[in-house]
Each structure stands twice: as structure tokens, then as C-alpha cells.
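Below is one structure; the comments refer to it alone.
Excluded from the complex is one protein chain; the other protein chains are retained at their positions.
A, B and C label the chains in the order they appear, each numbered from 1.
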């Protein structure tokens, strides 16, 4: 079980490999990675602000709930903050469980909570403007299924 | 879009990294990996039989349907056959989409179909016996949601 | 009509071979199964519970009512357990 909040990039492939190697009691490993997507081809960058202290607390609580609820063998959350470029990886989660249904459900639960309950805020930059990303109603709604 | 059916092991971390690097238009990447799980600590090995020709056709059809249905940026299926040891990785799928809901749904769809519609059969070995793994009703039921 | 018939997993083990060439005039998969079952006990045993058997015609999943007209390859196997 691990939570990491960091400004520096992480090595997604190496993290996936290490996570799976450390979850050998599990039959199913699910990973999710979120990338900076450039919708209109105009994005020059993104800045992620967070609330040091609360971020770590919120992520640890979310992860702990997922581990208990789906009897996970292992779980991992990595989330970056600070400046990011289009195509950069923002974050990843990984879950390991006995069966696939639990691993998938736990990963989706972690993502739904991360989207709306972890204190991160994204600002997108184009050549001539900067905008805070608005929370989406569907992200808030997604929480209701858990 | 790629489908690989092979006897040899694959490098999960390297596959994850290459997949994410090749899906830069996507905002969300989901991977699933299935491992040989030793329930009772007694498993000495597993053998996976498949139907050469039909396997590749079935996987390509499943992948193609997922790509169309969820507008995936990329998809990958790797499935091993032949002898495997406890802890070995059996297979993986990866999906890349604009948003997380599509990437998760497509990965779960691929797994549900792989479980019950791709011509693989697992045989488990312990010190004193060998048993074909029985299909689970819940795996067949899982197909009904798509 | 000449068919290639394939067997996988425990069907292969019970029948004792992975594939064979079969001359048949059966109109449907069910007819072919009846012919094979009449041959020898090992076939009758393998096909004794058809709810536990799946069939593919020319590598597409099919069912026991399907006609064999134009088919070249028939495969019998238990429910699949991939993933």
C-alpha cells in the first residue's frame, strides 16, 4: 500500500512492473494512468495545484477504504503536481486482487474519489490564456455508485 | 491495435510503457494483467491449451468491437499458452481512450469476452493431480451486461 | 462430405486424439455428434452431456442445430476459460 504525491515525473512501466511483482498472491492487477490530453491541439501546458498535507491524508484514506472494501492484495496511488506538458502522465493507480471484478471496481472507485475528493486543481494554458479546469457534474455523479 | 498469442513470457512493464507512449492522444490508459494464482498453496503449475487460428480470429474480433464501441485510441491483447508457473503472468489487455469511463469499460468488456469467448482452456497441476479449470457461471453472466 | 474434426481440453483427452478426418453425410452438428457417439464408447462418453460441450464451425462459435453444409472444420471443446 503506497501513496506518493510528487512534482517529478515517474516511470510508469517500471511502476507497473514493480507493482505486479509485489502482488504475487493476486490473480488480477489493474492499472489506470491519466495523461495531459490536448483536446484542441492548442494546449501549451498544465499546472496542478494541491493542498500539501491534506492531499496525502485524503489519498491515504481513499486507498485504505479501497483495500478494505475489496480485500486488495496491494494498492498504489501516484499523483504529480506542478507544471506538466501535453502528453505527460499526471497520475496512476494500481490495484491487485484475487479476481478481476474486485481489481476493476477498486481502481474505478479510487479514480472516482481522486477526481472529486482529493485536493488537486488543474489549470490549463494555451498561447493566450489560462483557465482553471471546471469540475464536471458527471464526476460528482460517479461517486454515487459506491 | 494489436493481438499477440504466444508461448513465451512477455515484459509487462515494458508493454505498459510502450502502450502508454503510443497513446498520447488519450487521456486515460487502463491495463489489466492476469496471473497464475495459487489458491491453496498447492499448485505446481498450469498448462493453457488453445485453438490456433480461431484464437487469433476471436481476439481480433473482440478487440475490434471494443475499439469501435468505445472509440479507443489504442488497444492491446497479449495472451500466453503452454506451461506456466504460479505467479507467472498469463495475459494482459490495455485500452486507451479520451476519458476514464471508456477506457475502464472497454478493458472490462475485453476481459469478460476473453474469459468466456476466446478458445483457451486452463489445466491446473498439483503434486498428485491435474484438473481442467471449470468455467464459472459468473463469467458467463458477466457477458450479459454488454 | 469430408470434415476436419478437432477436439480440445478434456474432449481431446477422452476421445484420445486432437484431430481427425471424418467422412459424413450428417446434415447438422447434432447429426455428426450422433454418428461419432455411435462409433465407440469414448465418443459417447465425451458427448454424453452436450450442455458441457461447445462447437465452432470454421473457427466461429456455433451451435448443435447448425447445418454442416459448406463447413470444412468442426471443433468440439468445453466452455472456454481464458483470461
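What we mean here is this: a contact is a pair of C-beta atoms (placed from the backbone, for glycine too) under 8 Å apart; a residue touches a chain by one contact, two chains touch by 3 or more.
The shown structure was predicted, so the numbers you read here are calculated from the model rather than taken from an experiment.
The absent chain, not drawn in this view, touches the displayed chains A throughout the complex. Across A:4, A:99 or A:117, the single residue that touches the chain missing here is A:117. Listed by residue number, the positions of subunit A touching the unshown chain are 34, 49, 51, 53-54, 57-58, 79, 90-91, 111, 114-123, 132-135, 140.
In the analysis below, only the chains that are shown with their structure count from here on.
Between subunit A and subunit C, the least number of touching-chain steps is 2. With each centre defined as the average position of its C-alpha atoms, the distance from subunit A to subunit C rounds to 48 Å.
Annotation for subunit B: residues touching 2 or more other chains are 34, 111.
Annotation for subunit C: residues 83 touch two or more other chains.
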